[in-house]
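Only one protein chain is missing; all other protein chains are in place.
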Amino acid sequence: MSSNAITIPGVQIDEKSWVDTLHEWVTTVDHKRLGVLYILYALLFLVVAGVEALIIRVQLMFPHNHFVSPQVFNRLFTMHGTTMVFFMGMPILFGFANYLVPLMIGARDMAFPRLNAFSFWLSALGGFLLYFSLVGANGLYGAGNAPDVGWWAYAPLTAKAFSPGHSSDYWTLALLVSGFGSIGTAINIIATILCMRCPGMKLSRMPLLAWLNLVMSGMVLIAVSPLTAAQMMLLIDRYLGGHFFDTQAGGSAVLWMHFFWIFGHPEVYILIIPCFAFLSEIIPVFSRKPIFGYPVMVAATVCIGFVSMSVWAHHMFTIGMNSYANSFFTITTMAVGIPTGIKIFNWLGTMWGGKIQFKTPMLFSIGFLFQFLIAGLTGIMLGCSPFDWQLSLSYFVVAHFHYTLVGGVVFGVFAAIYYWYPKITGRMLNETLGKWHFWLFAIGFHLTFDLMHIPGLLGMPRRIYTYEPGRGWDTLNLLISVGAFIQAIAVLLFVANLIISYFKGEKAGNDPWDAWTLEWTTSSPPPAYNFASKPVVASRRPLWDLKHPEDPDGQYE
Amino acid sequence: MMRQIKSSNFLTAGKLLLLAFLLTASAVASEPGNGTNIFTPASTPARMVTNLSVFVLVITGIIFVVVFTLLVYSVIKFRGRAGDTGREPPQVYGSTQIELAWTIIPILIVVVLFLATARVIHAVQDAPEPTGANEVTVIGHQYWWEFRYPKFGVVTANELHIPVSDPANPTPTFLTLLSADTDHSFWVPELAGKTDLIPNHPNRMWMDPQRTGIFLGQCAQYCGVQHAKMLLRISVDSPDDFAAWVHGQQQIAVQDASGAAGRRVFESNACMNCHAVEGTPANGRFGPDLTHLMSRVTIASGAAKNTPENLRLWIQDPNAIKPGSLMPAMKLSDSDLDAVVSYMETLR
Partner (left out) sequence: MSAMANPLPQTSATWSLPYRGKVAMAGLIIAESAIFTIFVVAYLFYMGKSLSGPTPREVLETPIFYTICLLSSSLTIHLAAKSLARDRVGAFLCLWVLTIVLGGTFMYGTAQEWHRLIYEHGLTISTNLFGTTYYSLVGLHAFHVTAGLVMLSTVAIFAVAGRVRVEQSHRVEVLSMYWHFVDAVWVVVFTVVYVLGR
């Protein structure tokens, strides 16, 4: 990550020691470095939570297995879910937003660089707090225990009576703290996009990545706060004797569910919308065409942002809401599938008539399209309330959300890493290793998560550390576990690729993919100041205009 | 050349995956009777849900085939070829007609799906209760089920008996769902969709099983350490069998002299604090009612078969069968243990 320093003859420049480099990184307020810190942090937790998943899958390979105790298993799935959502998903997407948004809008940095750094370190502290519970909490089963209440932490299981000790408090505090970090970053992204675009870049000329991160940040402001509020209430219950969720005092367990899912549902859109952003940048470049229907893509995303705030109780179809409530949430849930489907069609329309190049970023993007189609359709099934009375709380749901989160978010993140790694480091990732990574991961993914729908249909509930034999679940669980290990091998290949290419990768140059947005005008990696002089743009694809001065985009938009 | 090979690799891999999937699915489907398949309903609410589900599956299946085909086609037809560098394809920015079409069609599909769904929601949730319906109150505990039959004055645990319902003259069972501690969920897939048991939030559900037999299920809402072993076993009986069962449950505990020593152990240790045996001083409500323990096929909410060996092991150390269960190990001596087990064996 060296800056492009110019050597001035006759001037002695001291070599930087590793301590100085470390200090620079720890005290940085540069959006690019903070972006890299977020991404590295998230990749670390991807591996940690991935190991947790592997242990879960070993335990579930056979019925009545004894690989881990029920107590450990329950902590594992709690930590796996919490880590993946809050300390892998959110940071990696904020990391990319941090790195790319200023570059793509022609700005020098984010609007509030110090707030940016503060938000990162708050999020980092959150992750540390969650894992400190392994040492510090004094759970029911002895000293030092991770939370075991599930990542959704339903009341009254989280009350002091049912979760003594401090493991649940570590869960609460970790998320409370990182929630403040998320809100800080979201405010920063919004202010940057609205106030720091380069001249000529009207909102209608912004790259879709900027638009989608704007919508995502707006959603963070509105959706993360309910979780923050609910967690404050939980702490008041646990420590000040409050009764928010205390059913013995007339409190309501259902209220926690409402508050949690008012956060929880928009949260999953917060996780997927930046991946839509990646696809909207990658697919056009590798199809050699502009995005099909830019205005509708923006409108559809804004629509998703709003409608997704009205669907939350589809996570609560079994709690006994009346038929009108169930019908309402059914229609809103199905409705939010419409703008999402439209986006898939627009990406299809982008590829249609193009000249598709099957480089690794595009492979992951195409995988995303197939998988998100399936995930969206299983989502429609789950959104149909009576069907959900059978499917809810079963492995069908686990399969669905892993389809969206792994088949969607993780594939999208891999695509983004292969696409922007050259810009960030100045070197290309190895294509051969990339293709091995893609195929192995896809095969493992489908083996695991395609099959996982079936035990759900056959009555297997979730969150169980073991299961009864003879219900038709045995062989399936074994194969699902095998698939998990295949994915693990693929991820190892990926990590190896990241490291080897950093030292030995082919030099990238400014614009290795022949792309069209502003970040490809800078050197790879960009200098600390991004642009020597402020860019001025006249269309959505400034580099297309430069490369094709006879046929600029502006006249078609 | 390389690109062509890559895309045909893609196709071959896709075909292999599909084949593997179908083979596995068929192998699985032929595994011996599981009894928890949501597509083999035996009761009206489950059947309504299954029929709707098939409708939804067909529609989403059609959507999948159409879009999947288009995706595969575009990936093959529009792949770049070797001599392409430098020449860009026609730059198309959008098309209002196409975008309108693929907005309107999904809206119509959603409207159709919603109308079909709303009908079933109403039919299941707002079904009127006929006067002859059987009433059961279900109380969820960490990690067992309490069943009360208010009309019959019966209290039992973990294994539910309900009468079969003749479609011509339905005798459904209506369940009131309560919880003594955390959230649980009552799920017996072949009889009905699941409904949660939430403290301070009573719920209602109903089922009218149309064939006799045993139906299996388990708790579906994470309720703590032993959520996995909070199993359900429903015995759907013919009207005569059901009446006989109720009659048996209504009796006080059998007074069998061979259990006298064990009864003394039971009543002088802390057992009475949690368990009830009708007709004796024991009337604890924290644990399952033991009055007719021997009428049950399993113990510990399905975690083990109801045999003397398992019973002995359970009383000696519940954690050996269900680690984390809330029953403490009673630390009885061997002779006391044997006596208590003999006493339990008399509770028919």
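Side notes on the structure shown:
Order as written gives the chain letters A and B; numbering starts at 1 within each chain.
Keep this in mind: a residue touches a chain if its C-beta (ideal position, glycine included) is under 8 Å from a C-beta of that chain, and two chains touch if they have at least 3 such contacts.
This one's a predicted model, so the numbers in the text were calculated from it and none came from an experiment.
Among the displayed chains, contact with the absent chain in the complete complex occurs for A. Across A:Phe244, A:Trp312 or A:Trp513, the residue that sits in touch with the chain not pictured is A:Phe244. Checked against the full complex, the candidates A:Gly376, A:Gly426, A:Pro525 or A:Pro542 give a single residue touching the omitted chain, namely A:Pro542. The chain omitted from view is touched by exactly one of A:Ala53, A:Ala97 or A:Ala111, namely A:Ala111.
The missing chain, though absent from the display, is touched by one residue of A:Phe259, A:Phe278 or A:Phe494; that residue is A:Phe259.
Subunit A meets the missing chain through residues 111-112, 115, 183, 186-188, 190-192, 194-197, 199-200, 217-218, 221-226, 228-230, 232-233, 236-237, 240-244, 249-252, 255, 259, 262, 510, 521-522, 530-538, 542, 546, 549, 552, 554.
We adopt the following convention: only the chains that are shown with their structure count from here on.
Distance between chain centres (mean CA atoms), subunit A to subunit B: 32 Å. Those residues of subunit A that touch subunit B in the shared complex are 69-71, 74, 148, 150, 154, 156-157, 162, 247-248, 250-254, 287-290, 292-296, 318-320, 322-323, 326-327, 330-331, 334-335, 337-338, 341-342, 344-346, 348-349, 351-358, 366, 369-370, 373-374, 377-378, 380-381, 384-394, 435, 439, 442-443, 446-447, 450-451, 454, 457-468, 470-476, 479, 548, 553, 556-557.
Those residues of subunit B whose C-beta lies close enough to touch subunit A in the complex are 3, 6-7, 13, 17, 20-21, 24-25, 27-29, 31-39, 46, 48-49, 52-53, 56-57, 60, 63-64, 67-68, 70-71, 74-75, 78-81, 84, 87-95, 98-99, 102-103, 106-107, 110, 113-114, 117-118, 120-122, 124-126, 142, 177, 181-183, 185, 187, 189, 192-196, 198-201, 203-204, 216-229, 231, 302, 323-324.
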